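For this depiction, one protein chain was excluded, whereas all remaining protein chains were kept in their positions.
Here is chain A:
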Amino acid sequence: MSGSDNRSEMSEDEELPDLGGDATHSSNSTAVSGGGGDQNYVSPSPDQVLENVLENVLCFLTSRRDRNAASLVCKSWYRAEALTRSELFIGNCYSVSPRRVTNRFRLVKAIAIKGKPRFSDFSLLPPDWGAHFGPWLSAMARSYRALEKLYLKRMSVTDEDLAIAAHSFPILKELVMVCCEGFGTSGLASVASECRQIRVLELMDSDIGDDEEDWISCFPDNVTCLESFIFDCVEAPINFEALEQLVARSPSLKKLRLNCYISIGQLYRLMIRAPQLTHLGTGSFSPLEIVAQGEQELNYFSAFAACKSLICLSGFREIIPDYLSAIYPVCGNLTSLNLSYANINAEQLKPVICQCHKLQTFWVLDSVSDEGLQAVSAACKDLRELRVFPVQALEDAEGPVSEVGLLAISEGCRKLQSILYFCQRMTNAAVVAMSKNCPDLVVFRLCIMGRHRPDHITGEPMDEGFGAIVKNCKKLTRLAVSGLLTDRAFSYIGQYGKLLRTLSVAFAGNTDLGLKYLLEGCPKLQKLEIRDSPFGDSALFAGLQHYYNMRFLWMSSCKVTRLGCEEIARQLPGLVVEVITRDREENETSEYVDTLYMYRSLDGPRADAPRFVHIL
């Protein structure tokens, strides 16, 4: 690593450069014996008084950006801040070594660590790429035994890791794992049995192996302090009797999200036990087995009616639509409803959604079609976040939703802040309308599933639509573009996207200018992920003065050459430049790099890179 010049340009969230000198040196204090009183009493020096005061004041600073700023004031503030920061956020697990973190921050109670880049969710990164939790765990097990909260996203975690964690953090209260993989139900068994103080255990969107371990039975027999228990992504049957008893002895339980192996009958039994729930993931929402003819159907309606505090509903993993009417009693109170696994049509949605006046978050499948979205628009005036997922994630499928649905939403839901919309056809006019109707938009992610698809009415590229979004939505920080886009779209983004932090680009642009506009125009850009777009080396060089300010840049199937990447690595030694090569045939060669993934790091290239990753 070269001198501090480069590093001082690194700004932002997680880690700050060493200001030189060991942060752990204690300040000099001159011992002065005070007159009168205890002979052993040592009056603190003015410096030390200042530091004590500072430490007490800094406790009130919770935002990490504020703390980062405070730590830059001077060495004394740096030290005080380091000693008092209790919540850590590591946005990229490879940007800093675990040791450096534990050396600087001594009193950590809560830590969040993020690993793989987001495109790994879509199979664009080979498995075994990295983001191992192990090294972090080793360092933390030594230095943070009083850890209370652990949040991991896109990390590779093993059963052994979980066993060690359960053992090393006796007062662990919260464990949240999102999009993680590498472990199974045996790891969960360790957590259940050893984390006696656990209040929050949330497993979301993670790939968890079925080791046929009865982990639910591993929770201790006494009353638990569980407040949130989320395991809807665990694709393994569980011991229902044990779960029922667990719920019965968890009086503080407010959030419960079941997996698809829980039938609606079992759901009923759990709801009866826990009417105090505020967040419920309903599991399969189907009988799972054939209901015998004579058997009386349980009164699910009354079970929901008894849950007077329910504000968030999800699940419905294998829904039989007839059962949907059971949720009517809670619709009027719902602020969040996730139907994104429920293949229902507009007619089935309408009676539900028309009662959801307070809804702020709504996730749904496009099976409800434009008509369903119109119903949403009419009923949910307070809507802040909408996600519309495709039933058929194919380029050539029929598209039940279109610009009609988007327009309807924009007209009815004026407070919209975040939207993710998958569709097969779209028009600029609808996108422009949304940009004007919904000025509070912070997140705009539109996925037109056919690659290079233009406005289906005018045949024009989608440049004007996205241009209007960046221009009119002044609070926009996250954008995902799609459809046919020329360099012009990027010139708009560069011109107006001044607050943009995250940008996702696929199959778009004409020339290097596109990427240049972005890198030169968007000062706040942190995370840029690009695939299958014709941007090459000259565009890459345009970002040289910006890359230290970014969390990462991802470019796959673009026109970047190895030489170009090597040049970047040479000019910016504080960057780790990873070139990832996919498997190819003997005779298949390419002058272009398959995948470039680069990120700033205080500690140089990682030692755990697999064979297919070349670090330049």
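One rule holds for everything that comes next: a residue touches a chain if its C-beta (ideal position, glycine included) is under 8 Å from a C-beta of that chain, and two chains touch if they have at least 3 such contacts; residues count from 1.
The rule is short, and it goes like this: contacts and distances are computed from a predicted model.
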Complex minus one chain; that chain's UniProt name from "Leucine-rich repeat-containing protein 49", "VPS33B late endosome and lysosome associated", "Auxin-responsive protein" or "Palmitoyltransferase" is "Auxin-responsive protein"
Out of A:280, A:484 or A:542, the sole contact with the unshown chain comes from A:484
Filtering A:246, A:447 or A:525 for touch with the omitted chain leaves A:447
Where A:233, A:380, A:515 or A:596 are the choices, the one touching the absent chain is A:233
Of A:42, A:391 or A:499, the residue that touches the missing chain is A:391
Contacting the left-out chain: of A:78, A:105, A:119 or A:231, that is A:119
Where chain A meets the chain that is not shown, the residues are 119, 121-124, 205, 207, 233, 260, 317-318, 340-341, 343, 365, 389-398, 422, 425, 447, 449-454, 456, 459, 484, 504, 506-507, 531-532
